[in-house]
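Every protein chain of the complex appears in place save one, which is left out.
Now for subunit A:
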């Protein structure tokens, strides 16, 4: 595997993965953990769980969130999180491939949006673009 498990990236990141498909949560979790011990992850199976986690006081540097989910989808969750004042970097990861489909998601408050599949390159891009100082 690329790099050392100890820490490929220098900064610490607390990351939330939000997707209703268990296989995708598992995959995204493993992809993020492959960047080393500086990346802490948590998963949520829909937007409501994500919102409740943030409401309970948990802070995430980055939230990777799917668009289509039951109970509360990615658009509603992103909007809600921004209304709550959540300042996390929110990255949409969606199977949507047209501007019409992606636009409402972006307008809900995303910092970035990628088409699935999530890859190491896309994650690296996010880490490098939005890294925190200190």
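Simple rule for what comes next: a residue touches a chain if its C-beta (ideal position, glycine included) is under 8 Å from a C-beta of that chain, and two chains touch if they have at least 3 such contacts; residues count from 1.
Criterion: contacts and distances are computed from a predicted model.
K.L.:
Which of "Calcium and integrin-binding family member 2", "Histidine-containing phosphotransfer protein", "Protein YAE1" or "MKS transition zone complex subunit 1" is the UniProt protein name of the chain not shown?
P.N.:
Its record in UniProt gives the absent chain the protein name "Histidine-containing phosphotransfer protein".
K.L.:
Which of A:18, A:63 or A:96 touches the chain that is not shown?
P.N.:
Among A:18, A:63 or A:96, only A:96 touches the chain that is not shown.
K.L.:
Considering the whole complex, which of A:12, A:82 or A:116 touches the chain not shown?
P.N.:
Answer from the full complex: A:116 touches the omitted chain.
K.L.:
Residues of subunit A in contact with the chain that isn't shown?
P.N.:
Interface with the chain not displayed, on the subunit A side: 1-2, 21-24, 26-27, 30-31, 34, 66, 68, 94-97, 116-120.
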